[in-house]
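What you see is the complex with one protein chain gone and the rest in place.
And now, subunit A:
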Amino acid sequence: MTGSVPGFIDVVMNLNSPALLEDNVITQAKAAGKRIISYGDETWVKLFPKHFVEYDGTTSFFVSDYTEVDENVTRHLDKVLKRGDWDVLILHYLGLDHIGHVSGPSSPLIGRKLSEMDGVLMKIHTALLSEERETLLPSLLVLCGDHGMSETGGHGASSTEEVSTPLLLVSSAFERKPGDIRHPKHVQQTDLAATLAIGLGLPIPKNSVGHLLFPAIEGKPMREQLRFLHLNTVQLTKLLQENVPSYEKEPGFEQFKISERLHGNWIRLYLEENNSEVLFNLGTKVRRQYLDALKTLSLSLSRQVAQYDVYSMVVGTVVVLEVLTLLLLSIPQALSSKAELEVPLLSPVFSLLFYLTFLVLSAVHVIVCTSTESSCYLCSLSWLTAGGVMVLVSALLCAVVSALTKVLVRGKLLSKNAAHSNSRWSELDLLILLGTLGHVLSLGASSFIEEEHQTWYFLVSTLCLALCHDIYRNYLPGDDCEPQRCLHVEGGFDGATPALQDKNTSSAVLELNRGCKSPSSLGTLRGYEKWMVLASPWVILTCCRLLRSLNQTGVQWAHRPDLGHWLTSSDHKAALSVLAALSLAVIFALIQRRCSPASKVAMALGLLGVYCYRAAIGNVLFPWQQDNKDISKGILEARFVYVFVLGILFTGTKDLLKSQVVAAGFTVKTVGLWELYSGFVLLAALLLRPHNLPVLVLSLLIQTLMAKFVWKPLRHDVAKVTVMHYWFGQAFFYFQGNSNNIATVDISAGFVGLDTYVEIPAIFLTAFATYAGPVLWASHLVSFLSSEASSSSALSHAGFCYALIGSFPVSAYIILVTSLRYHLFIWSVFSPKLLYEGMHLLITAAVCVFFTAMDQTNTKS
């Protein structure tokens, strides 16, 4: 409606759209006294408050409903069409979009919906034609989609299927002889605003970059055509003058000048009433000139890069960098046996530095804010808030400086004391370090972001092989050895990675707890267990390979057939039902072994409820049930499951609190944590789509195998276990079918068990369903460490490692994106990833808070 090109941040803004303040067609129409009526999506009413003389908004976010939303529109239609006391009627039919979200573009519901839409269209068209006989003005029927649909039924990305939509203009004013078959042409979505404004006789919205769709005015006399084109060109030229400093050099501007001059000549000839053929020929020439100018102007305006608020970006990046440096510098202290993370803020030596930086920053702030003309987020903040930001920046700087001096002093002491080596790096340490670094580096390439799942699958597979190597070396007795030869195996690796040496700060992470690792661990195991230990890496690898073929994601190979599509197609409902039932049974078998009896029962009933819910909304079948059962929303079943989820979570929290207050002992706490974890599993089982239930099963299986046969016998230290959990969590994020693309977010998960759209629960549920993998692995980490770990500070170590490994890629990515902000793919690839990373960071923060809370209970009890 504004005719402008959206920035990517508009995606976030749109989820809770405030009123549109920019100049747009609707506001112009309202100002011109047109009476506008809107039925359909509530977003219209929110975007244009007080614009409509009559409206009936339907909430658009309840995606599992696809009949009511449309009936809500159609029921007004007869009445309104008969009345004819309006100028603009806006109808927004949501049903098709909802069908796409829920069951994809090949759903059998689509055909039915489309023929329903055809009926509506015919009704409107005949009503308009009959009305036209009474009034003289022709009417215009515009039919368009606001977005397309991807292969999976989502939208929001930039694939051809998602961004191309049909646009149909129907009016009796258009001349078309019978037999004149025109092929549809590609036009830009932004052109619609200009065309509508011209058609309604309104001023073109100020920021519109589109150009008039010429076929719409083809039937007009030459003078009017030229007049319209002139209006549009003038508007675009004004916009160009505002945005480009050297607008006079733009080719579009020159073309505009030429066509304006020609237009003047033509008017003169017209007024002199010259002979019509000359007039027509010259007119055609002017018209062509105008159209060329329009095209060039529109193109150069659309290419205008978005304005960046560099000052705020720099300040934000500095804060992030300082926090990261602080984290990195405090590795040695945080991972020492005391596990204290002291932030030396009040050290008197640095107070002078603090005030100095604060003063300098404030001065810079004042200078920047008074000198720049463009809008700036930090400058628009109140002075107090901006001052707070400056205090934060300078305090962090002081903390970094003091931590740095401490590290340097300690480093000097250490180097004087002993040149003891940091050489005992196992392959696993090296892999973890290189994998993290490699992943961070890979974020610089757009294809690696699009195919990030490949990175994680690759890393996890390599991790399994490295574990396999570790296990075999521990299991098969080798001769114990002289220490000077121990770097030998890594000889090849070292050649490949010369940059390794300057990373010895991170080595402290991996050095942790090495002292308590006892050399021979597998000798004590019995036969069956020994074989399980030997086989488990291969079992895990096989599981990962199976999951990989469940959901094809990413961009390059997303079109490949996968098991998920096969299962969700309506022909294989029986197979899906069997698979879902089996998965739920296995989930119960895996999860129940450490629950208290009450929550065991709750878990069983809850999982049964999940199946009932899926059967109620028609995803799966009961064996006794026929195919033609009508589909409900499954509110009752879903709420039944929610009751058990809350019950299990409540019991878990109660146990935790009990262990803290009464000091009831170790087992109560372990059981409590496990119950919290199983509550999350149940919630995930409810929210994940039924074909994704195997992901949950295999995740539980891998966790069990790893805990029992890898981490426990090999006695990996806390840092390694944490990093492995993080990696597997990331891999499972992609196994679920997610990608770094907004379109793959399953927003239908936010409406499970809800009648209407309620914002907070819907956002929470969607976020949980999307990040189920990382969340489940993190909660497994907590429960595993608190049940297994020997040292009391294990949880705080793990929390620190988790925070570090979570924040490292994000900070690197923020810097990368800032520097790549003029990249071609910044909106289509890098920005969605930034949104995902931001969300992931929030979740990591929540996990770390959880870690700290657990750690507190630990120290108290």
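Convention: a residue touches a chain if its C-beta (ideal position, glycine included) is under 8 Å from a C-beta of that chain, and two chains touch if they have at least 3 such contacts; residues count from 1.
To be clear about the criterion, contacts and distances are computed from a predicted model.
Q: For the chain that's not shown, choose its UniProt protein name out of "Tectonin beta-propeller repeat-containing protein 1", "2-methoxy-6-polyprenyl-1,4-benzoquinol methylase, mitochondrial", "Phosphatidylinositol glycan anchor biosynthesis class F" or "RNA polymerase III subunit C6".
A: Missing chain, per its UniProt entry: "Phosphatidylinositol glycan anchor biosynthesis class F".
Q: Of A:167, A:282 or A:544, which one is in contact with the hidden chain?
A: From the options A:167, A:282 or A:544, the contact with the absent chain belongs to A:544.
Q: Which listed residue, A:172, A:243, A:462 or A:653, touches the chain dropped from view?
A: Here the residue in touch with the unshown chain is A:462.
Q: From the list A:190, A:454, A:739 or A:807, which touches the chain that is not on show?
A: A:454
Q: Applying the definition given at the start, please give the residues of subunit A touching the unseen chain.
A: 445-448, 450-451, 454-455, 457-458, 461-462, 465, 472-473, 476, 478-479, 481-482, 484-486, 488-489, 491-493, 495-496, 541-542, 544-545, 548-549, 554, 556
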